[in-house]
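Here the complex is missing a single protein chain, while all its other protein chains stay put.
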Amino acid sequence: MITLATDFGSPYPAAMKGVVLRATDARLVDVAHDLPRQDVRAAAFWLREILPWFPPAVHLAVVDPGVGTDRAALALRAGEHALVGPDNGVLFPAARALADGADVEAFEVAHDDPASSTFHGRDVFAPAAAAVHETGVADIGSIDGVTPAGETVDLRFPDPDLADDRAAGEVLVVDGFGNAVTNVPGEWLAGTETVAVDGEQAPVADSYAHVPAGERLVTVGSHGNAELAVNRGRGDDAFGVGPGDPVRFER
Amino acid sequence: MITLATDFGSPYPAAMKGVVLRATDARLVDVAHDLPRQDVRAAAFWLREILPWFPPAVHLAVVDPGVGTDRAALALRAGEHALVGPDNGVLFPAARALADGADVEAFEVAHDDPASSTFHGRDVFAPAAAAVHETGVADIGSIDGVTPAGETVDLRFPDPDLADDRAAGEVLVVDGFGNAVTNVPGEWLAGTETVAVDGEQAPVADSYAHVPAGERLVTVGSHGNAELAVNRGRGDDAFGVGPGDPVRFER
Partner (left out) sequence: MITLATDFGSPYPAAMKGVVLRATDARLVDVAHDLPRQDVRAAAFWLREILPWFPPAVHLAVVDPGVGTDRAALALRAGEHALVGPDNGVLFPAARALADGADVEAFEVAHDDPASSTFHGRDVFAPAAAAVHETGVADIGSIDGVTPAGETVDLRFPDPDLADDRAAGEVLVVDGFGNAVTNVPGEWLAGTETVAVDGEQAPVADSYAHVPAGERLVTVGSHGNAELAVNRGRGDDAFGVGPGDPVRFER
């Protein structure tokens, strides 16, 4: 199985699929092709949240504002999974989640003369993902042109500052519904019925429909983190926040 | 075969696919993940129109504004097909179409302690659809935690008021092209060359390109119903109608 995630929109990912399917009969599963464009941090978040739900697979993930520069191409081994994509940090949060405590091993994929300088998704990463799939995750290092990586670019999400009566965090991403997902763990909200968000009170609820339509709430979303939401509306608008903004909870 | 339909946009449906693929090798086919958001009636319409074109399959369909409340999770048997989704009516028009005159049998899927209160698509319905697929549509009732359902929420589309010289109906949905699909059956238009729509004459034509670009027409769309359309334009704008609006035809 090979999953695909990009910020390429349409129809470029289809060229990647064609390249992959010339080399393998693997099942292909689209994760998303509308990841926030050239936003490595948001892509890293979504990959970390989505990929661990899959059975062992090769995950091809390309959000790559540096395409055509000298940034490396990586293949990572993470437990029974592999990830293939650019060396800009986008793969690592997901890789750590997939490795589940084991080490993540990083390999560099040589790409001396790809067919284009602007579409390494098609010309570098798709063939690499197919090769990893055909060779097997255990043997990535035996693939022609693949060598152990030296220093790689990492990416880590900021830790919140937690105390018993307050939590200072930030918005990691806003999803398509407008829910603003923070880095404050849901456990911090346990037993709390209302909380001040940047100074304004909001109810803490199990799910959206526990407050009337159009009203604000704080909930523990499917990522396990505190989310700012509105039932049948957009939390980002109602709370006036976007990705990277600080959020302060008090109770 | 398992089909998937949601209003989740991206990338949440990928987590559902991961969960399903941990449990089954079934072929997955996306129906749509941009169903009109939290619009149970529109989703029910599209499921009824699309699913009957498929061979026997398990149809996972989640448009679920009540997620996390006490609404039940359902699995329906409809002929050789099954449908899995929330108990808000969204499944029933499609189930009746798939059952093709036979009874629709409804089962309730227990979900005492899902991993989240906000993403039952991933935590309740995806595993249920995989279980139905693996167990087989004939044996839904034998799945652990699945019991015959009591009262369920139904949803029926309004019938038009038809006479020989007039038809009073309503717009059921507007599709992505801007075609306003009414509940007036196409047969009512048979032999009619022009018709008054809310008092203004429009030609009745076999297809869009039978009138000049930019001009209004009434046609029998692929759903078999009268549609308000514009050749290479948007019927909803030109006729000034949206979902739920009344439409009166006279001839």
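Think of it as A and B in the order they're written, each chain with its own count starting at 1.
Everything below uses one rule, namely that a residue touches a chain if its C-beta (ideal position, glycine included) is under 8 Å from a C-beta of that chain, and two chains touch if they have at least 3 such contacts.
Because the structure is predicted, anything quoted here is derived from the model rather than measured.
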Q) When the complex is taken as a whole, what residues of chain A touch the one chain not shown? A) 8-12, 14-15, 17-19, 21-22, 28, 37-38, 65-69, 115-119, 122-123
Q: Quickly run down the residues of chain B that touch the omitted chain.
A: 1, 3, 5, 29-35, 46, 49-55, 175-177, 206-210, 219-222, 224, 227, 232
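Throughout what follows, only the chains that are shown with their structure count from here on.
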Q.
With centres defined as the mean C-alpha position, give me the chain A-chain B separation in Å.
A. 31
